[in-house]
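The complex appears here minus one protein chain, its other protein chains still in place.
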Amino acid sequence: MGARGRRSVRRKAALARKPQAARTEWALWEVFVQEKTGQPHEHAGSVHAPDAELALENARDTYARRGPVTSLWVVEARHISSTTPDDSPFLLGPGPAKLYRHPRFYKGAKE
Amino acid sequence: MSRELFEYLLRLGDDRLVLGHRLSEWCGHAPILEEDIALANLALDLIGQASQFLALAAELEGAGRDADALAFLRGPTEFRSCLLVEQPNGDFARTIARQVLFDTAGAPLLAALTRSADARLAAIAGAAQNEVRYHVRHARGWWLRLGLGTEESHARLQSALDELWPFTAELVTPDALDRALAASGVGADLAALQPVFTRDLQGLMAQAKLQPPAPLPYPASGGRAGKHGEHLDHLLSEMQSVARAHPGASW
Partner (left out) sequence: MTNAERERRFQARIDAGEKIEPKDWMPESYRRQLVRMMSQHAHSEIVGQLPEGNWITRAPSLRRKLGLLAKVQDEAGHGLYLYAAAETLGVSREDLIEALLQGEAKYSSIFNYPTLTWADIGAIGWLVDGAAILNQTMLTKCSYGPYARAMVRICKEERFHERQGYEIMRALAQGTPAQRAMAQDALNRWWWPTLMMFGPPDGDSVHNDALMAWGVKQKSNDELRQWFVDLAVPQARALPLEIPDPALRFDEATGHWQHGPIDWDEFWRVVRGGGICNRERLRARREADEEGRWVREAAEAYGEKQR
């Protein structure tokens, strides 16, 4: 381990010793922006905030400075559940063709 | 040209120019990155509003000056801003207290001006409504966070309120100019706004568990007549330094 490695271990130890009170970091919130009515909300990024009110204001100041924005959602990052790449193949992946889900499988009125 | 309306517009413009300038001093130094953006936002809105009021004033004056000439070439005795806005930023509590006090008077004032008999003044006030609503929301949010957060933040906010209190009377005490313009329907009726201001402020102090400062026998005033404290000259010296160093130049 070189000098840089030793320094980083020392710093990690120093941070670990920091009592909880010394950390003043606000919670992380994910921001979703709807540009126009009729469109879905899209993930725009994140902000830090101590409460929902300030999260909305910070999101507005950060992600809606240049319009258009009709609606903003903010969610604490810890409340978001997501799939992982390991899950994806069996949870989300394309299965064998399941034609009964597609309109082409069914005969229409004119056929 | 209505000399009175010109003076009135200077008051409105100078208040917002000086306050916007003060808020811009926080840029790069705010307590957290998000607040750096928020304070810059407030500053931009206020300087934008100031530009409009001063542009209208310059036009009414008809002496060949523009908004920049009014902003950068008048000395402190010609500025008509209130004493509150030239007070230094101090710590974040002081800045928030100053903002809440200013907006608690300023928001109803601009709302009243949307009904001004002068269509152009009404238009500027109207355009500012959304911005002002946002400022009120943002500043009051912090007023509560600081008032009810920790012992330290509460103490700092109380201290800020006590120190800025002498400058509040000037915001809602009408003088001859206010009365004349209110009578013509062009200006706002400050006497009518005073109880609204008092009531709103009492509510805010109660919410934040702050002690109302004692009433003052001699509140500070003079800004509207160009009689400022020592802060404004330093502020203007800095603000106007480059413009004044190159007379007649364009930027």
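So that you can tell them apart, the chains are marked A and B in the order they are listed, and the count of residues begins at 1 in each.
Convention: a residue touches a chain if its C-beta (ideal position, glycine included) is under 8 Å from a C-beta of that chain, and two chains touch if they have at least 3 such contacts.
What you see is a predicted model; the values in this text were computed from it and never measured.
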Visible chains that the absent chain touches, using the contact criterion stated earlier: A, B
Residue among B:117, B:183, B:206 or B:242 that touches the chain left out of view: B:242
Sole contact to the chain not displayed, among B:21, B:138 or B:228: B:21
Residue among B:44, B:196 or B:220 touching the omitted chain: B:44
Contact set of chain A toward the excluded chain (per top definition): 7, 11, 15, 23-28, 45-48, 50-51, 54, 61-62, 65-66, 82, 84-85
Chain not shown, touching residues in chain B: 21, 24-25, 27-37, 40-41, 43-44, 47-48, 50-51, 54, 67-68, 71-72, 91-92, 144-146, 148-150, 152-153, 156, 238-239, 241-243, 246, 248-251
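By our rule, only the chains that are shown with their structure count from here on.
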Footprint of chain A on chain B - complex, ascending: 32-34, 37-38, 41, 137-138, 141, 145
Parts of chain A lying in touch with chain B, wherever the complex brings them together: 26, 47-50, 53-54, 57-58, 61-62, 65
